[in-house]
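Missing here: one protein chain of the complex. Every other protein chain is in place.
== chain A ==
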Amino acid sequence: MATISETAIRPVVRKPIDWWRWAGRFFLTFLLLFTVLPMAWMVLTSVKSQFAAMQYPPQWWPTEPTLNNYFKLLDPRNRIGQEFLRYFWNSFYVSLLTTILGVVVAVPAAYAFSRFRFPGRNFLFFAVLVRNMFPAVVFLMPLFLLMRWMGLVNTHGSLILTYLTFGLPLSIWLLKGFYDNIPIQLEQAARIDGATRFQAFLFIVMPLSTPGIIATSIFSFIGAWNEYVYAYTFLSRDHQMTLPVGIQRFFTEFATDWPGLMAATFMMSVPVVVLFLVLQKYFVRALTEGAVKH
């Protein structure tokens, strides 16, 4: 039935639709170039030698590609390698802790917002979102003062706490949408089938909200991994730096090591890309399932 009417109508509406389609394609191609070209240039530069990178007119394609820059970064025997690996580890450690703590806090909070009616529920829920109404820099000085007062300046704890406050609102909001969509009867059925309240949550609700948890985890991780301003302000000791701040050290007083910088930047984007590719399936499901009421 459906196919018949479609083919019957098609010839009439074909032309105008095609124009829009081509305009759309053109626009998407443009966007793609806009995002991909800098990345391509980053990868190309990272396999050039220092000398080749500085040439003018530029070498579009490296004549003598080399992986030396990567070996240098990943070799714990020289100074650059040691530093890079340390920054990488710092970033990883801070992002991972932020993500884990974020899930540990967001899951029960979102569940409570979704399932329980308690005094101040609406107020609290919107209070959680207020943070997202202001640009992050607004909180830089107040948070710095707060951290100093708590004696957390120059510790990774200050960053983890800060990133948590940035990531949690979105995590809670997204997860609440998930829990709202899980019928309460599922938990009731589980409790009748012999589960305690907590077991019902653990065995029935948790698996159903995995896509949401994974999506919020990716958000928190990426947010923490890429953050620059707070890391730059809260930490002053070399050995504590995270990658975004640490990479700056490639801008030396005399000459910037462009290929080294690009190799480091590329290495920095690897975890995020890998995370995204592996978990992309859940991510898409989370954004479509969690957001839409059935």
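To be clear about the criterion, a residue touches a chain if its C-beta (ideal position, glycine included) is under 8 Å from a C-beta of that chain, and two chains touch if they have at least 3 such contacts; residues count from 1.
Note that contacts and distances are computed from a predicted model.
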(message) As a check of understanding, state which of "Sugar ABC transporter ATP-binding protein", "3-(3-hydroxy-phenyl)propionate hydroxylase", "PadR family transcriptional regulator" or "Competence protein ComFA" is the UniProt name of the chain not shown.
(response) "Sugar ABC transporter ATP-binding protein"
(request) Consider the whole complex, including the chain that is not shown, and state which of A:L85, A:V105, A:L208 or A:I222 touches that chain. (result) A:L208
(request) Looking beyond the chains shown, say which of A:T29, A:N122, A:T165 or A:Q188 touches the absent one. (result) A:Q188
(request) With the full complex in mind, choose from A:N68, A:Q199, A:T256 or A:S269 the residue touching the hidden chain. (result) A:Q199
(request) Write the list of chain A residues that the hidden chain touches. (result) 183, 185-186, 188-196, 199, 203-204, 207-208
